[in-house]
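A single protein chain has been removed from this complex, and every other one stays in its place.
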Amino acid sequence: MYFDSIAAVIDMNGHGLYVWLAYAITVTLLFWLLWAPLRQLRVRRLWVIAEGHRRAVSDEPQSESAHQRDEADKTFSDSSETQG
Amino acid sequence: MSASDQPSLSLGASFFRQFLRHGKALAASPADLLNPLLFFFMVVTLFPLGLGPDPERLSQMAPGILWVVALLASLMVSGKLFASDFEDGSLEQLCLAQHPLAILALAEVLAHWLGTGFLLALVSPVFALMVGLPIQALPVLVISLLLGSLCLTLIGAVGSALTVSIRRGGLLLSLIIIPLHVPVLIFGSTAVVEATRDGNAVSWLALLAALVLASLALAPLAIGAALRISLDNG
Amino acid sequence: MWSFIHKLGSPPWFFRFGGSLVRWLLPLTLILLLVGAFWGLLVAPPDFRQGNSYRIIYIHVPAAVVALAGYYVMALAGAISLIWRIKMADIAMKAAAPVGAVLTGIALVTGAIWGKPTWGTWWVWDARITSMLILFFLYLGVVALFEAYENKAAAAKACAVLSLVGTVNIPIIYKSVDWWYSLHQPASIKFTGESAIDASMLYPLLLMIVAFYGLFAVTVVMNMRAELIWHHRQSAWVRQWAGLD
Partner (left out) sequence: MSLLIATEVAIERGDRPLLRGVSLCVESGELWQLVGPNGVGKSSLMRALAGLARLGVEGAIRRQAAALFIGHSSALKRALTPLDNLRLHPACDMPVDDQQIARALRSVSLAGYESVPVGALSAGQQRRVALARLLITRARLWFLDEPFTALDTAGCEWLEQQITGHVASGGAVVFTSHQQSRFGARQHDLDLARYVSL
(Lines give C-alpha, C1' and ligand atoms only; values in the text may rest on other atoms or scores of the structure.)
Protein backbone atom coordinates (compact mmCIF):
# COMPACT_ATOMS: atom_id res chain seq x y z
CA MET A 1 0.00 0.00 0.00
CA TYR A 2 1.45 3.38 -0.98
CA PHE A 3 -0.72 5.37 1.40
CA ASP A 4 -0.43 4.92 5.19
CA SER A 5 -3.89 6.16 6.25
CA ILE A 6 -7.41 6.55 4.93
CA ALA A 7 -7.07 10.33 5.18
CA ALA A 8 -4.02 10.17 2.91
CA VAL A 9 -6.02 8.12 0.43
CA ILE A 10 -8.83 10.67 0.36
CA ASP A 11 -6.50 13.66 0.12
CA MET A 12 -3.77 12.14 -2.12
CA ASN A 13 -1.75 15.27 -1.17
CA GLY A 14 -4.06 17.66 -2.95
CA HIS A 15 -5.04 15.69 -6.04
CA GLY A 16 -7.68 13.53 -4.33
CA LEU A 17 -10.58 15.63 -5.64
CA TYR A 18 -9.63 15.14 -9.27
CA VAL A 19 -8.71 11.47 -9.02
CA TRP A 20 -11.86 10.49 -7.13
CA LEU A 21 -14.06 12.67 -9.34
CA ALA A 22 -12.66 10.99 -12.47
CA TYR A 23 -13.12 7.50 -11.00
CA ALA A 24 -16.64 8.29 -9.77
CA ILE A 25 -17.78 9.47 -13.19
CA THR A 26 -16.14 6.46 -14.87
CA VAL A 27 -17.72 3.98 -12.46
CA THR A 28 -21.22 5.44 -12.94
CA LEU A 29 -20.87 5.41 -16.74
CA LEU A 30 -19.49 1.86 -16.79
CA PHE A 31 -22.27 0.72 -14.43
CA TRP A 32 -24.85 2.30 -16.73
CA LEU A 33 -23.21 0.58 -19.74
CA LEU A 34 -23.59 -2.81 -18.07
CA TRP A 35 -27.00 -2.24 -16.49
CA ALA A 36 -28.87 -0.75 -19.49
CA PRO A 37 -28.87 -3.89 -21.70
CA LEU A 38 -29.88 -6.11 -18.75
CA ARG A 39 -32.84 -3.86 -17.94
CA GLN A 40 -33.76 -3.68 -21.65
CA LEU A 41 -33.73 -7.49 -21.85
CA ARG A 42 -36.05 -7.73 -18.83
CA VAL A 43 -38.45 -5.10 -20.21
CA ARG A 44 -38.61 -6.88 -23.58
CA ARG A 45 -39.15 -10.25 -21.91
CA LEU A 46 -42.18 -8.82 -20.07
CA TRP A 47 -43.43 -7.40 -23.38
CA VAL A 48 -43.14 -10.81 -25.07
CA ILE A 49 -45.01 -12.46 -22.18
CA ALA A 50 -47.72 -9.76 -22.28
CA GLU A 51 -47.98 -10.15 -26.06
CA GLY A 52 -48.33 -13.91 -25.54
CA HIS A 53 -51.33 -13.37 -23.25
CA ARG A 54 -52.90 -10.82 -25.67
CA ARG A 55 -52.48 -13.37 -28.46
CA ALA A 56 -53.97 -16.17 -26.29
CA VAL A 57 -56.98 -13.95 -25.54
CA SER A 58 -57.57 -13.09 -29.21
CA ASP A 59 -57.46 -16.81 -30.27
CA GLU A 60 -60.48 -17.77 -28.14
CA PRO A 61 -64.01 -17.07 -29.58
CA GLN A 62 -64.18 -13.32 -29.19
CA SER A 63 -67.07 -11.08 -28.36
CA GLU A 64 -68.50 -9.19 -31.39
CA SER A 65 -66.80 -5.84 -30.68
CA ALA A 66 -63.33 -7.34 -30.27
CA HIS A 67 -63.74 -9.15 -33.59
CA GLN A 68 -64.83 -6.00 -35.40
CA ARG A 69 -61.92 -4.06 -33.94
CA ASP A 70 -59.49 -6.64 -35.29
CA GLU A 71 -61.17 -6.45 -38.70
CA ALA A 72 -61.00 -2.65 -38.66
CA ASP A 73 -57.32 -2.73 -37.68
CA LYS A 74 -56.53 -5.10 -40.53
CA THR A 75 -58.24 -3.09 -43.28
CA PHE A 76 -56.91 0.18 -41.87
CA SER A 77 -53.33 -1.06 -41.94
CA ASP A 78 -53.88 -2.24 -45.53
CA SER A 79 -55.18 1.03 -46.93
CA SER A 80 -52.57 3.09 -45.10
CA GLU A 81 -50.12 1.68 -47.67
CA THR A 82 -50.28 4.51 -50.23
CA GLN A 83 -48.95 2.44 -53.11
CA GLY A 84 -48.44 -1.29 -53.32
CA MET B 1 -37.10 1.42 -83.16
CA SER B 2 -34.66 -0.37 -80.89
CA ALA B 3 -32.11 -1.43 -83.50
CA SER B 4 -29.34 -3.07 -81.55
CA ASP B 5 -26.58 -2.16 -84.01
CA GLN B 6 -26.42 1.46 -82.84
CA PRO B 7 -23.48 1.88 -80.39
CA SER B 8 -24.75 2.35 -76.84
CA LEU B 9 -23.51 5.33 -74.84
CA SER B 10 -19.86 5.19 -73.81
CA LEU B 11 -18.88 5.88 -70.21
CA GLY B 12 -17.30 9.17 -71.21
CA ALA B 13 -20.44 10.33 -73.02
CA SER B 14 -22.65 9.39 -70.06
CA PHE B 15 -20.21 11.07 -67.66
CA PHE B 16 -20.20 14.29 -69.68
CA ARG B 17 -23.98 14.11 -70.09
CA GLN B 18 -24.51 13.88 -66.32
CA PHE B 19 -21.95 16.66 -65.77
CA LEU B 20 -23.76 18.90 -68.25
CA ARG B 21 -27.18 18.09 -66.80
CA HIS B 22 -26.21 19.03 -63.24
CA GLY B 23 -24.30 22.07 -64.50
CA LYS B 24 -27.27 23.35 -66.50
CA ALA B 25 -29.66 22.76 -63.63
CA LEU B 26 -27.31 24.63 -61.28
CA ALA B 27 -26.76 27.46 -63.76
CA ALA B 28 -30.49 27.77 -64.34
CA SER B 29 -31.00 28.84 -60.71
CA PRO B 30 -28.42 31.63 -60.12
CA ALA B 31 -29.37 31.71 -56.46
CA ASP B 32 -27.61 28.39 -55.97
CA LEU B 33 -24.45 29.92 -57.42
CA LEU B 34 -24.60 33.19 -55.50
CA ASN B 35 -25.63 31.79 -52.13
CA PRO B 36 -22.25 30.40 -51.12
CA LEU B 37 -20.49 33.61 -52.16
CA LEU B 38 -22.93 35.82 -50.25
CA PHE B 39 -22.71 33.50 -47.25
CA PHE B 40 -18.91 33.72 -47.33
CA PHE B 41 -19.07 37.50 -47.69
CA MET B 42 -21.47 37.99 -44.77
CA VAL B 43 -19.87 35.53 -42.36
CA VAL B 44 -16.38 36.95 -42.97
CA THR B 45 -17.68 40.40 -41.99
CA LEU B 46 -18.94 38.91 -38.71
CA PHE B 47 -15.42 38.20 -37.49
CA PRO B 48 -14.17 41.80 -37.32
CA LEU B 49 -17.48 42.71 -35.62
CA GLY B 50 -16.87 39.95 -33.10
CA LEU B 51 -13.13 40.24 -32.66
CA GLY B 52 -12.72 44.00 -32.97
CA PRO B 53 -11.42 46.05 -35.94
CA ASP B 54 -7.73 45.97 -34.92
CA PRO B 55 -6.06 45.09 -38.29
CA GLU B 56 -3.03 43.49 -36.63
CA ARG B 57 -5.09 40.92 -34.75
CA LEU B 58 -7.36 40.24 -37.74
CA SER B 59 -4.56 39.63 -40.20
CA GLN B 60 -2.94 37.24 -37.71
CA MET B 61 -6.17 35.21 -37.62
CA ALA B 62 -7.07 35.71 -41.29
CA PRO B 63 -6.04 32.24 -42.60
CA GLY B 64 -8.10 30.47 -39.93
CA ILE B 65 -11.12 32.73 -40.44
CA LEU B 66 -11.09 32.35 -44.23
CA TRP B 67 -10.73 28.59 -44.13
CA VAL B 68 -13.37 27.98 -41.43
CA VAL B 69 -15.86 30.12 -43.35
CA ALA B 70 -15.03 28.32 -46.62
CA LEU B 71 -15.67 25.01 -44.82
CA LEU B 72 -19.04 26.21 -43.50
CA ALA B 73 -20.03 27.48 -46.96
CA SER B 74 -19.17 24.09 -48.47
CA LEU B 75 -21.17 22.36 -45.75
CA MET B 76 -24.21 24.53 -46.36
CA VAL B 77 -24.15 23.79 -50.07
CA SER B 78 -23.46 20.04 -49.81
CA GLY B 79 -26.93 19.40 -48.45
CA LYS B 80 -28.54 20.40 -51.74
CA LEU B 81 -26.23 18.29 -53.91
CA PHE B 82 -28.42 15.22 -54.38
CA ALA B 83 -31.64 16.63 -52.88
CA SER B 84 -33.28 17.69 -56.15
CA ASP B 85 -32.20 14.49 -57.93
CA PHE B 86 -33.72 12.44 -55.14
CA GLU B 87 -37.07 14.28 -55.19
CA ASP B 88 -37.62 14.32 -58.96
CA GLY B 89 -36.66 10.65 -59.37
CA SER B 90 -33.45 11.23 -61.35
CA LEU B 91 -31.54 9.21 -58.75
CA GLU B 92 -33.71 6.15 -59.49
CA GLN B 93 -32.96 6.46 -63.17
CA LEU B 94 -29.27 6.89 -62.44
CA CYS B 95 -29.29 3.46 -60.81
CA LEU B 96 -30.64 1.98 -64.05
CA ALA B 97 -27.96 3.54 -66.24
CA GLN B 98 -25.60 1.05 -67.85
CA HIS B 99 -22.56 2.64 -66.25
CA PRO B 100 -21.54 2.43 -62.57
CA LEU B 101 -23.52 4.76 -60.34
CA ALA B 102 -20.34 5.89 -58.56
CA ILE B 103 -18.85 7.37 -61.75
CA LEU B 104 -22.04 9.16 -62.81
CA ALA B 105 -22.48 10.52 -59.29
CA LEU B 106 -18.89 11.77 -59.45
CA ALA B 107 -19.84 13.71 -62.59
CA GLU B 108 -22.62 15.42 -60.66
CA VAL B 109 -20.30 16.19 -57.74
CA LEU B 110 -17.69 17.75 -60.02
CA ALA B 111 -20.33 19.89 -61.74
CA HIS B 112 -21.55 20.96 -58.30
CA TRP B 113 -18.00 21.79 -57.23
CA LEU B 114 -17.44 23.95 -60.30
CA GLY B 115 -20.54 25.92 -59.45
CA THR B 116 -19.74 26.42 -55.77
CA GLY B 117 -16.27 25.70 -54.39
CA PHE B 118 -14.40 26.69 -57.55
CA LEU B 119 -16.10 30.11 -57.72
CA LEU B 120 -15.54 30.58 -54.00
CA ALA B 121 -11.81 29.98 -54.39
CA LEU B 122 -11.54 32.48 -57.25
CA VAL B 123 -13.42 35.20 -55.36
CA SER B 124 -11.72 34.57 -52.02
CA PRO B 125 -8.90 37.15 -52.47
CA VAL B 126 -11.52 39.89 -52.12
CA PHE B 127 -12.59 38.54 -48.74
CA ALA B 128 -8.96 37.93 -47.77
CA LEU B 129 -8.17 41.61 -48.18
CA MET B 130 -11.11 42.46 -45.96
CA VAL B 131 -9.54 40.60 -43.04
CA GLY B 132 -6.07 41.89 -43.82
CA LEU B 133 -4.37 38.77 -45.17
CA PRO B 134 -0.88 39.78 -46.43
CA ILE B 135 -0.74 40.10 -50.19
CA GLN B 136 2.01 37.51 -50.66
CA ALA B 137 -0.27 34.85 -49.17
CA LEU B 138 -3.09 35.37 -51.71
CA PRO B 139 -1.87 32.90 -54.38
CA VAL B 140 -1.45 30.15 -51.80
CA LEU B 141 -4.89 30.96 -50.39
CA VAL B 142 -6.53 30.55 -53.80
CA ILE B 143 -4.66 27.31 -54.55
CA SER B 144 -5.43 25.88 -51.12
CA LEU B 145 -9.12 26.78 -51.49
CA LEU B 146 -9.24 25.31 -55.01
CA LEU B 147 -7.84 21.99 -53.79
CA GLY B 148 -9.57 22.12 -50.44
CA SER B 149 -13.04 22.94 -51.76
CA LEU B 150 -12.87 19.95 -54.14
CA CYS B 151 -11.98 17.70 -51.22
CA LEU B 152 -14.69 19.26 -49.03
CA THR B 153 -17.28 18.85 -51.80
CA LEU B 154 -16.38 15.18 -52.32
CA ILE B 155 -16.62 14.38 -48.61
CA GLY B 156 -19.76 16.52 -48.33
CA ALA B 157 -21.22 14.51 -51.21
CA VAL B 158 -20.79 11.32 -49.18
CA GLY B 159 -22.72 12.94 -46.35
CA SER B 160 -25.33 14.28 -48.73
CA ALA B 161 -25.80 10.83 -50.28
CA LEU B 162 -26.24 9.30 -46.82
CA THR B 163 -28.78 11.88 -45.60
CA VAL B 164 -30.69 12.65 -48.80
CA SER B 165 -33.59 10.37 -47.86
CA ILE B 166 -34.00 11.91 -44.41
CA ARG B 167 -36.40 14.82 -44.25
CA ARG B 168 -34.63 17.51 -42.23
CA GLY B 169 -31.22 15.97 -42.88
CA GLY B 170 -29.25 19.25 -42.99
CA LEU B 171 -28.12 19.29 -39.35
CA LEU B 172 -27.34 15.59 -39.46
CA LEU B 173 -25.21 16.15 -42.56
CA SER B 174 -23.03 18.60 -40.60
CA LEU B 175 -22.73 16.21 -37.66
CA ILE B 176 -21.48 13.30 -39.74
CA ILE B 177 -19.27 15.34 -42.10
CA ILE B 178 -17.45 17.93 -39.97
CA PRO B 179 -15.12 15.36 -38.34
CA LEU B 180 -14.09 14.23 -41.83
CA HIS B 181 -13.35 17.86 -42.82
CA VAL B 182 -10.77 18.33 -40.03
CA PRO B 183 -7.65 17.20 -41.95
CA VAL B 184 -8.58 19.40 -44.93
CA LEU B 185 -9.04 22.40 -42.64
CA ILE B 186 -5.72 21.77 -40.89
CA PHE B 187 -3.69 21.34 -44.07
CA GLY B 188 -5.40 24.22 -45.88
CA SER B 189 -5.18 26.84 -43.15
CA THR B 190 -1.64 25.83 -42.20
CA ALA B 191 -0.56 26.28 -45.83
CA VAL B 192 -1.88 29.85 -45.78
CA VAL B 193 -0.29 30.51 -42.37
CA GLU B 194 3.06 29.31 -43.71
CA ALA B 195 2.60 31.55 -46.76
CA THR B 196 2.09 34.62 -44.54
CA ARG B 197 5.34 33.76 -42.72
CA ASP B 198 7.17 32.91 -45.98
CA GLY B 199 7.55 29.37 -44.64
CA ASN B 200 7.23 26.35 -46.96
CA ALA B 201 3.55 26.36 -47.86
CA VAL B 202 4.24 23.95 -50.70
CA SER B 203 4.54 20.88 -48.47
CA TRP B 204 1.13 21.59 -46.90
CA LEU B 205 -0.39 22.17 -50.35
CA ALA B 206 1.11 18.84 -51.39
CA LEU B 207 -0.64 17.15 -48.46
CA LEU B 208 -3.88 18.83 -49.50
CA ALA B 209 -3.39 17.59 -53.06
CA ALA B 210 -2.84 14.09 -51.68
CA LEU B 211 -6.17 14.33 -49.83
CA VAL B 212 -7.86 15.48 -53.04
CA LEU B 213 -6.53 12.49 -54.98
CA ALA B 214 -7.53 10.08 -52.21
CA SER B 215 -11.03 11.57 -52.08
CA LEU B 216 -11.38 11.44 -55.88
CA ALA B 217 -10.50 7.75 -55.75
CA LEU B 218 -12.46 6.64 -52.67
CA ALA B 219 -15.38 9.02 -52.19
CA PRO B 220 -17.29 7.90 -55.33
CA LEU B 221 -17.40 4.32 -53.98
CA ALA B 222 -18.99 5.51 -50.76
CA ILE B 223 -21.31 7.89 -52.68
CA GLY B 224 -22.53 5.09 -54.97
CA ALA B 225 -23.22 2.74 -52.06
CA ALA B 226 -24.86 5.49 -50.02
CA LEU B 227 -27.16 6.57 -52.87
CA ARG B 228 -28.40 3.01 -53.36
CA ILE B 229 -29.08 2.72 -49.63
CA SER B 230 -30.91 6.06 -49.55
CA LEU B 231 -33.10 4.87 -52.41
CA ASP B 232 -34.06 1.79 -50.41
CA ASN B 233 -34.91 3.97 -47.44
CA GLY B 234 -36.92 6.50 -49.45
CA MET C 1 -14.54 -23.71 -38.13
CA TRP C 2 -16.91 -22.66 -40.91
CA SER C 3 -19.88 -24.29 -39.23
CA PHE C 4 -19.13 -22.20 -36.15
CA ILE C 5 -19.09 -18.98 -38.19
CA HIS C 6 -22.28 -20.08 -39.91
CA LYS C 7 -24.02 -20.85 -36.62
CA LEU C 8 -23.03 -17.40 -35.32
CA GLY C 9 -25.38 -16.03 -37.93
CA SER C 10 -28.45 -17.77 -36.57
CA PRO C 11 -30.24 -15.64 -33.95
CA PRO C 12 -31.36 -18.35 -31.48
CA TRP C 13 -27.93 -19.98 -31.53
CA PHE C 14 -26.10 -16.66 -31.03
CA PHE C 15 -28.53 -15.71 -28.27
CA ARG C 16 -27.71 -18.88 -26.28
CA PHE C 17 -24.00 -18.66 -27.11
CA GLY C 18 -23.94 -14.98 -25.98
CA GLY C 19 -25.75 -15.92 -22.80
CA SER C 20 -23.15 -18.49 -21.79
CA LEU C 21 -20.33 -16.11 -22.79
CA VAL C 22 -21.69 -13.31 -20.60
CA ARG C 23 -22.23 -15.67 -17.68
CA TRP C 24 -18.47 -16.09 -17.17
CA LEU C 25 -17.03 -12.98 -18.90
CA LEU C 26 -19.05 -10.44 -16.91
CA PRO C 27 -17.85 -11.52 -13.44
CA LEU C 28 -14.28 -11.94 -14.74
CA THR C 29 -14.34 -8.39 -16.17
CA LEU C 30 -15.69 -6.92 -12.93
CA ILE C 31 -12.97 -8.68 -10.93
CA LEU C 32 -10.27 -7.41 -13.29
CA LEU C 33 -11.66 -3.87 -13.03
CA LEU C 34 -11.69 -3.96 -9.24
CA VAL C 35 -8.19 -5.42 -8.96
CA GLY C 36 -6.80 -3.01 -11.55
CA ALA C 37 -8.42 0.04 -9.93
CA PHE C 38 -7.26 -0.99 -6.47
CA TRP C 39 -3.75 -1.62 -7.74
CA GLY C 40 -3.54 1.64 -9.68
CA LEU C 41 -5.20 3.81 -7.03
CA LEU C 42 -3.66 2.52 -3.85
CA VAL C 43 -0.61 0.38 -4.55
CA ALA C 44 1.23 1.90 -7.50
CA PRO C 45 3.58 4.85 -6.77
CA PRO C 46 2.60 8.36 -8.00
CA ASP C 47 4.37 10.01 -10.96
CA PHE C 48 7.40 12.01 -9.75
CA ARG C 49 6.37 15.07 -11.80
CA GLN C 50 2.56 15.04 -11.73
CA GLY C 51 2.00 13.43 -8.32
CA ASN C 52 -1.14 11.44 -7.60
CA SER C 53 -3.25 12.98 -10.37
CA TYR C 54 -1.31 10.61 -12.63
CA ARG C 55 -3.50 7.78 -11.24
CA ILE C 56 -6.23 8.89 -13.64
CA ILE C 57 -4.11 7.24 -16.37
CA TYR C 58 -5.50 3.85 -15.27
CA ILE C 59 -8.97 4.75 -16.61
CA HIS C 60 -8.13 7.42 -19.19
CA VAL C 61 -5.73 5.38 -21.34
CA PRO C 62 -7.73 2.10 -21.31
CA ALA C 63 -10.94 3.96 -22.23
CA ALA C 64 -9.14 5.78 -25.06
CA VAL C 65 -7.51 2.60 -26.39
CA VAL C 66 -10.70 0.53 -26.35
CA ALA C 67 -12.77 3.41 -27.76
CA LEU C 68 -10.51 3.61 -30.80
CA ALA C 69 -10.41 -0.19 -31.18
CA GLY C 70 -14.22 -0.20 -30.77
CA TYR C 71 -14.60 2.07 -33.80
CA TYR C 72 -12.63 -0.40 -35.92
CA VAL C 73 -14.71 -3.31 -34.55
CA MET C 74 -17.87 -1.39 -35.50
CA ALA C 75 -16.50 -0.66 -38.98
CA LEU C 76 -15.53 -4.32 -39.41
CA ALA C 77 -19.08 -5.39 -38.52
CA GLY C 78 -20.34 -2.82 -41.00
CA ALA C 79 -18.06 -4.15 -43.74
CA ILE C 80 -19.27 -7.72 -43.07
CA SER C 81 -22.90 -6.58 -43.23
CA LEU C 82 -22.30 -4.67 -46.51
CA ILE C 83 -20.25 -7.37 -48.24
CA TRP C 84 -21.88 -10.62 -47.07
CA ARG C 85 -25.28 -9.15 -46.10
CA ILE C 86 -25.26 -10.93 -42.73
CA LYS C 87 -28.03 -9.48 -40.51
CA MET C 88 -26.12 -10.39 -37.34
CA ALA C 89 -23.35 -7.97 -38.38
CA ASP C 90 -25.91 -5.15 -38.53
CA ILE C 91 -26.97 -5.95 -34.99
CA ALA C 92 -23.34 -6.08 -33.83
CA MET C 93 -22.67 -2.66 -35.33
CA LYS C 94 -25.79 -1.15 -33.74
CA ALA C 95 -24.74 -2.62 -30.41
CA ALA C 96 -21.11 -1.45 -30.59
CA ALA C 97 -21.74 2.20 -31.52
CA PRO C 98 -23.18 3.49 -28.21
CA VAL C 99 -20.65 1.53 -26.15
CA GLY C 100 -17.78 3.07 -28.11
CA ALA C 101 -19.32 6.51 -27.78
CA VAL C 102 -19.61 6.19 -23.99
CA LEU C 103 -16.02 4.94 -23.70
CA THR C 104 -14.80 7.90 -25.78
CA GLY C 105 -16.82 10.16 -23.50
CA ILE C 106 -15.13 8.61 -20.47
CA ALA C 107 -11.71 9.17 -22.04
CA LEU C 108 -12.59 12.84 -22.72
CA VAL C 109 -13.97 13.54 -19.26
CA THR C 110 -11.11 11.87 -17.43
CA GLY C 111 -8.63 13.62 -19.75
CA ALA C 112 -10.19 17.01 -18.99
CA ILE C 113 -10.21 16.35 -15.22
CA TRP C 114 -6.60 15.22 -15.41
CA GLY C 115 -5.65 18.44 -17.26
CA LYS C 116 -6.82 20.64 -14.36
CA PRO C 117 -4.14 19.75 -11.79
CA THR C 118 -1.48 19.28 -14.47
CA TRP C 119 -1.97 22.48 -16.47
CA GLY C 120 -4.51 24.44 -14.47
CA THR C 121 -7.20 24.43 -17.18
CA TRP C 122 -10.17 22.14 -17.55
CA TRP C 123 -9.68 21.78 -21.34
CA VAL C 124 -6.28 21.57 -22.98
CA TRP C 125 -5.95 21.40 -26.80
CA ASP C 126 -3.45 18.55 -26.63
CA ALA C 127 -3.08 16.48 -29.77
CA ARG C 128 -4.34 13.25 -28.21
CA ILE C 129 -7.33 14.81 -26.47
CA THR C 130 -8.30 16.69 -29.66
CA SER C 131 -8.15 13.51 -31.75
CA MET C 132 -10.25 11.79 -29.08
CA LEU C 133 -12.82 14.60 -29.34
CA ILE C 134 -13.05 14.10 -33.11
CA LEU C 135 -13.44 10.35 -32.60
CA PHE C 136 -16.32 11.19 -30.25
CA PHE C 137 -17.98 13.22 -33.03
CA LEU C 138 -17.48 10.31 -35.45
CA TYR C 139 -19.29 8.01 -33.01
CA LEU C 140 -22.11 10.53 -32.49
CA GLY C 141 -22.44 10.80 -36.27
CA VAL C 142 -22.97 7.04 -36.60
CA VAL C 143 -25.47 6.89 -33.72
CA ALA C 144 -27.39 9.93 -35.02
CA LEU C 145 -27.47 8.56 -38.58
CA PHE C 146 -28.91 5.27 -37.31
CA GLU C 147 -31.68 7.02 -35.42
CA ALA C 148 -32.55 9.27 -38.39
CA TYR C 149 -33.43 6.43 -40.79
CA GLU C 150 -36.97 5.01 -40.59
CA ASN C 151 -36.13 1.75 -42.39
CA LYS C 152 -33.73 0.20 -39.86
CA ALA C 153 -32.29 -2.29 -42.37
CA ALA C 154 -31.24 0.65 -44.57
CA ALA C 155 -30.02 2.47 -41.46
CA ALA C 156 -27.57 -0.34 -40.69
CA LYS C 157 -26.20 -0.26 -44.22
CA ALA C 158 -25.86 3.55 -44.15
CA CYS C 159 -24.01 3.41 -40.81
CA ALA C 160 -21.76 0.71 -42.26
CA VAL C 161 -20.77 3.05 -45.10
CA LEU C 162 -20.25 5.98 -42.70
CA SER C 163 -18.13 3.94 -40.28
CA LEU C 164 -15.99 2.61 -43.16
CA VAL C 165 -15.46 6.17 -44.42
CA GLY C 166 -14.62 7.12 -40.82
CA THR C 167 -12.14 4.25 -40.53
CA VAL C 168 -10.25 5.47 -43.61
CA ASN C 169 -10.16 8.98 -42.14
CA ILE C 170 -9.11 8.17 -38.57
CA PRO C 171 -5.37 7.72 -39.27
CA ILE C 172 -5.41 10.89 -41.41
CA ILE C 173 -7.19 12.82 -38.66
CA TYR C 174 -4.81 11.59 -35.97
CA LYS C 175 -1.75 12.45 -38.08
CA SER C 176 -3.04 15.87 -39.14
CA VAL C 177 -3.93 16.77 -35.53
CA ASP C 178 -0.45 15.67 -34.38
CA TRP C 179 1.20 17.88 -37.02
CA TRP C 180 -1.19 20.73 -36.21
CA TYR C 181 -0.28 20.41 -32.52
CA SER C 182 3.44 20.13 -33.01
CA LEU C 183 3.41 23.10 -35.41
CA HIS C 184 1.74 25.56 -33.04
CA GLN C 185 3.11 24.48 -29.64
CA PRO C 186 6.24 22.45 -30.19
CA ALA C 187 7.71 22.99 -26.72
CA SER C 188 5.04 21.79 -24.31
CA ILE C 189 5.32 18.34 -22.63
CA LYS C 190 3.66 15.32 -24.17
CA PHE C 191 0.40 14.50 -22.41
CA THR C 192 0.48 10.74 -21.85
CA GLY C 193 4.18 10.54 -22.37
CA GLU C 194 5.83 7.90 -24.53
CA SER C 195 8.48 8.19 -21.80
CA ALA C 196 8.97 4.62 -20.66
CA ILE C 197 6.74 4.38 -17.56
CA ASP C 198 7.98 2.31 -14.72
CA ALA C 199 6.99 -1.37 -14.51
CA SER C 200 5.12 -0.77 -11.25
CA MET C 201 2.79 1.53 -13.18
CA LEU C 202 2.78 -0.42 -16.43
CA TYR C 203 1.29 -3.66 -15.06
CA PRO C 204 -1.87 -2.12 -13.53
CA LEU C 205 -2.31 -0.16 -16.76
CA LEU C 206 -2.13 -3.31 -18.91
CA LEU C 207 -4.52 -5.08 -16.54
CA MET C 208 -7.03 -2.22 -16.83
CA ILE C 209 -6.73 -2.23 -20.63
CA VAL C 210 -7.58 -5.95 -20.68
CA ALA C 211 -10.47 -5.28 -18.29
CA PHE C 212 -11.83 -2.53 -20.53
CA TYR C 213 -11.62 -4.80 -23.57
CA GLY C 214 -13.58 -7.40 -21.59
CA LEU C 215 -16.11 -4.75 -20.64
CA PHE C 216 -16.51 -3.72 -24.28
CA ALA C 217 -17.07 -7.31 -25.36
CA VAL C 218 -19.59 -8.01 -22.58
CA THR C 219 -21.66 -4.85 -23.13
CA VAL C 220 -21.74 -5.35 -26.91
CA VAL C 221 -22.88 -8.97 -26.55
CA MET C 222 -25.52 -7.99 -24.00
CA ASN C 223 -26.77 -5.19 -26.27
CA MET C 224 -26.91 -7.65 -29.15
CA ARG C 225 -28.96 -10.14 -27.11
CA ALA C 226 -31.46 -7.45 -26.13
CA GLU C 227 -31.67 -6.34 -29.78
CA LEU C 228 -32.16 -9.93 -31.00
CA ILE C 229 -35.09 -10.44 -28.68
CA TRP C 230 -36.79 -7.31 -29.95
CA HIS C 231 -35.94 -8.08 -33.57
CA HIS C 232 -37.48 -11.58 -33.32
CA ARG C 233 -40.17 -10.80 -30.78
CA GLN C 234 -42.77 -12.59 -32.88
CA SER C 235 -40.81 -15.81 -33.43
CA ALA C 236 -41.24 -19.05 -31.50
CA TRP C 237 -37.78 -19.29 -29.93
CA VAL C 238 -38.26 -15.91 -28.25
CA ARG C 239 -41.60 -16.98 -26.81
CA GLN C 240 -39.98 -20.20 -25.65
CA TRP C 241 -37.16 -18.23 -24.02
CA ALA C 242 -39.72 -15.98 -22.30
CA GLY C 243 -41.18 -19.15 -20.85
CA LEU C 244 -44.54 -19.06 -22.64
CA ASP C 245 -44.79 -22.46 -24.29
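Order as written gives the chain letters A, B and C; numbering starts at 1 within each chain.
Going forward, a residue touches a chain if its C-beta (ideal position, glycine included) is under 8 Å from a C-beta of that chain, and two chains touch if they have at least 3 such contacts.
Because the structure is a prediction, the values reported are computed rather than measured.
Within the complete assembly, B:S29 is the residue of B:S29, B:T45, B:Q136 or B:S203 that touches the hidden chain. Although one chain is not drawn, the whole complex shows that of B:C95, B:L122 or B:L171 it is B:C95 that touches it. If you put the missing chain back, the residues of subunit C touching it would be 150-154, 157, 231.
Residues 1-4, 6-9, 13-14, 17-18, 20-21, 24-25, 28-29, 84, 87-90, 92-98, 104, 228-229, 231-233 are the ones on subunit B that touch the missing chain.
The criterion applied here is as follows: only the chains that are shown with their structure count from here on.
Subunit B and subunit C have CA centres that are 32 Å apart.
In terms of their C-alpha centroids, the spacing between subunit A and subunit B amounts to 42 Å.
Spacing of subunit A relative to subunit C, judged by their CA centroids, is 21 angstrom. Note for the complex: subunit B touches subunit C at residues 158, 162-163, 165-166, 169, 172, 175-180, 182-183, 186-187, 190, 207, 211, 218, 222, 225-226, 229-230, 232-233. Residues of subunit C touching subunit A in their complex: 26, 33, 37, 41-46, 51-53, 55-56, 59-60, 63, 99, 102, 105-106, 109-110, 113-114, 116-117, 215, 218-219, 222-223, 225-226, 229-230, 233, 238-239, 241-244. Those residues of subunit C lying in contact with subunit B across their complex are 82, 134-135, 137-138, 140-142, 144-145, 148-151, 153-155, 157-158, 161-162, 164-166, 168-169, 172-173, 175-177, 179-180, 183.
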